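Removed from the display is one protein chain of the complex; every other protein chain stays in position.
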Amino acid sequence: MNELQLTLNTIWVIFAASLVFFMQAGFAMLESGMVRSKNSVNVIMKNYIDMAFCALAFWLVGYGLMFGSNPTGFFGTDHFILHDADSWSYTVLLFQIMFAATAATIVSGALAERIRYWPYLISAIFISSFIYPLFGSWVWGGSSDDNTMGWLKTLGFIDFSGSSVVHAIGGWCALAGVIVLKPRLGRFDKIRRSTTKTAARTEEKKNKQHSIPGHNLPMVALGGFILWFGWFGFNGGSLLEANASIGKIILNTHLSGAAGVFGAMLLLLIMRKPLLLTRGINGGLGGLVAICAGCAFMDPPFAVLTGFIAGMITVFGSFLLERLRLDDAVDAVSVHAFAGTWGVLAVGLFHTEQLFNGKQLAIQALGAGIACLWAFSMAWLMFTLLSFWIRLRVKTSDERKGLDYTEHFEVAYPEFQQNLLHSGKR
Amino acid sequence: MNELQLTLNTIWVIFAASLVFFMQAGFAMLESGMVRSKNSVNVIMKNYIDMAFCALAFWLVGYGLMFGSNPTGFFGTDHFILHDADSWSYTVLLFQIMFAATAATIVSGALAERIRYWPYLISAIFISSFIYPLFGSWVWGGSSDDNTMGWLKTLGFIDFSGSSVVHAIGGWCALAGVIVLKPRLGRFDKIRRSTTKTAARTEEKKNKQHSIPGHNLPMVALGGFILWFGWFGFNGGSLLEANASIGKIILNTHLSGAAGVFGAMLLLLIMRKPLLLTRGINGGLGGLVAICAGCAFMDPPFAVLTGFIAGMITVFGSFLLERLRLDDAVDAVSVHAFAGTWGVLAVGLFHTEQLFNGKQLAIQALGAGIACLWAFSMAWLMFTLLSFWIRLRVKTSDERKGLDYTEHFEVAYPEFQQNLLHSGKR
Partner (left out) sequence: MNELQLTLNTIWVIFAASLVFFMQAGFAMLESGMVRSKNSVNVIMKNYIDMAFCALAFWLVGYGLMFGSNPTGFFGTDHFILHDADSWSYTVLLFQIMFAATAATIVSGALAERIRYWPYLISAIFISSFIYPLFGSWVWGGSSDDNTMGWLKTLGFIDFSGSSVVHAIGGWCALAGVIVLKPRLGRFDKIRRSTTKTAARTEEKKNKQHSIPGHNLPMVALGGFILWFGWFGFNGGSLLEANASIGKIILNTHLSGAAGVFGAMLLLLIMRKPLLLTRGINGGLGGLVAICAGCAFMDPPFAVLTGFIAGMITVFGSFLLERLRLDDAVDAVSVHAFAGTWGVLAVGLFHTEQLFNGKQLAIQALGAGIACLWAFSMAWLMFTLLSFWIRLRVKTSDERKGLDYTEHFEVAYPEFQQNLLHSGKR
């Protein structure tokens, strides 16, 4: 390769990797702001430490599993603990480390306010060094040079920058955790089946859900902006090369995010629901998630359409989960799993070179289904085993006091949470 | 064009566009922190949603009006809903979308705490898809290749990266809104003309203004830092090309901002006024606004001088508006309109190749005047029509309760604003 081109690729990928790194700050702010202040340190500590630990774990194990030579098509077999390598390999590893941390972090928000700290860290490391890289090796692994590509890649499955590989995988893991962990205290009233018709009507009112408002919405918004900013690196860097086509990729990314906000807002207006800040932000994130798969292959109008539908899916998915009495503290399942799955399908429909191609759509549906099956079942197994092995959920009294105090012995805003510190009960 | 140079231009402009995007986060934090907590969600929602909606509107309409071929010199006529285009066009469109969102967002802060949400969104879309791109087409539109340049450009008007096109336009729109909307409740005492001399003295004391402190100054500072950071993309990307001259552009930008802080602080010291954080930050922003026009054409010492004077203007302008009983919640008029106008004049004075050239100065003054006339009159018309058509200002009772609750049905810090939620009055 031309040396100038190599330098260009290097600085572009490093720019992109830096932005993807910064998404961790976005996740931390978004998720921490969406929970109650008594759990906000806990959420941030999960983000911060899993970012660090996953970097080490992915360097040690994950990268090799995902991008090592892949003779079977099911997992990579070398490049573990990469060292003594050429500069370009280091650059790629750096970018992939940042990606892996993202997949793990998606889970943290969904399980907020009730998961114990150490089991969570174990799960994050397991996701980023096993669940995520294995699926990744099927879609992105291996190389066509020596006929050792991942099996989904061989089938022709398209996922440019991870609507499925990163987002849906993270989202489905989150769903498994949400199911195993059960809802937060007070999130849903207990269901009481009643025997008489009058009682049924009374009970129906009681069987409702109580949304738990986040403690710091400006922080949520800051997180949303940082994530959007980081997405330019997320999608732009996935080419692992610098060339002029990146302009279209980033434009599609931005337009899809914008259309996601629009779609979410429109659906809320139609449903006559309040236009909450968190829903607006999640709509935009849904648009960004959905366009990952196809941002390099679509014309801008289709990117807008993809994002618009994704925004609606995000809102709809959130109400659906609520109806199913599943308690996802930050709507991560809706944003990452649902919108991610839609994104994978969208590239089957809207690919510039094969608009509305049924065969491609079928392959995309297959890949999206495999992602769901793989991530959900592995994560369900992992969380179930963890809950038997070392208890996954905090004690009820600790959940009431808040995880900051009980797990970390500190609180986020000691001067503004006087009642937390000085009341008898805490 | 050489392919490597094209790649270089692409990644540079995308880097710059990403930073300009991130300025939205800066505006959101700065403006939200400068208002009372009961309106902070509202301010952020305005920023977030207008960023998204303006992106779509500018793609649909604004870009064509501003950068389409411009046979009359007064507006562009093609490139609407850009699609099926080459990569470089997409890159430029991306950068310009980010710019347009900036112009609209400037207004949001000035009108904070009293404007209704939907009328605001309509005004933001109108600004970014009509007021801003039309003036833009006069200064930056068309091309010299086919003799179809904007009419101010033809005259020789210089505005490198938008002291007038973006900032003064945004600032004058904000001034119009401030005038039409009237001050916030309690910002100024009612003026009572008294008949006797003694009474006059008593009344004088009562006719004073009450500054309304922002609820979260660290957030304001964060916004200020993010904006400054974003400015490197704002000024650096305006070249729409990567070359070595960007070093000087960014150095001038930084030095001018620094001198702006210094100028503001010095004037406050001289006036024996407290050195408020918000004034220091606005001084820096004033320096950054003023250097936009000339950052590519000045020697560093003149950039420092430009910023120094801009910082003073920002402080002085703020006191002037207060004296005129105009209530700009975040001093946007002072920072963007006044410092922006100074910046346009400064490049007439300090251009390296034509220091203190009277003719250029006259052209600059003409352009600055046109910007003021155009933006102020169009925005005044728009806000006046909106106020008759769908009511612009919230009800007095809603203004008391705060717009977060009355317009968005949520509050920013539910745990720390107990009095807002639980008191009878709210």
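Note that the chains are named A and B in the order they appear, and that numbering of residues resets to 1 at the start of each chain.
Going forward, a contact is a pair of C-beta atoms (placed from the backbone, for glycine too) under 8 Å apart; a residue touches a chain by one contact, two chains touch by 3 or more.
If you're wondering where the values come from, they're calculated on a predicted model, not measured in any experiment.
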| item | value |
| --- | --- |
| Touching the absent chain when the full complex is considered, from B:265, B:292, B:337 or B:370 | B:265 |
| Selected from B:71, B:156, B:186 or B:300 as touching the chain missing from the view | B:300 |
| Chain not shown, touching residues in subunit B | 2, 4-5, 8, 11-12, 15, 19, 36-37, 213-218, 221-222, 224-226, 228-229, 232-233, 236, 242-248, 250-251, 254-255, 257-262, 265, 274-277, 280-281, 284, 299-301, 304, 413, 416-417 |
| Positions on subunit A contacted by the hidden chain, ascending | 3-4, 6-8, 10-11, 13-15, 17-18, 21-22, 24-25, 28-29, 32-33, 40-41, 44-45, 47-49, 51-53, 55-56, 59, 81-84, 87-94, 97, 216, 219, 222, 408-416 |
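Here is the rule we use: only the chains that are shown with their structure count from here on.
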| item | value |
| --- | --- |
| Centre distance in Å when subunit A and subunit B are each reduced to the mean of their C-alpha atoms | 34 |
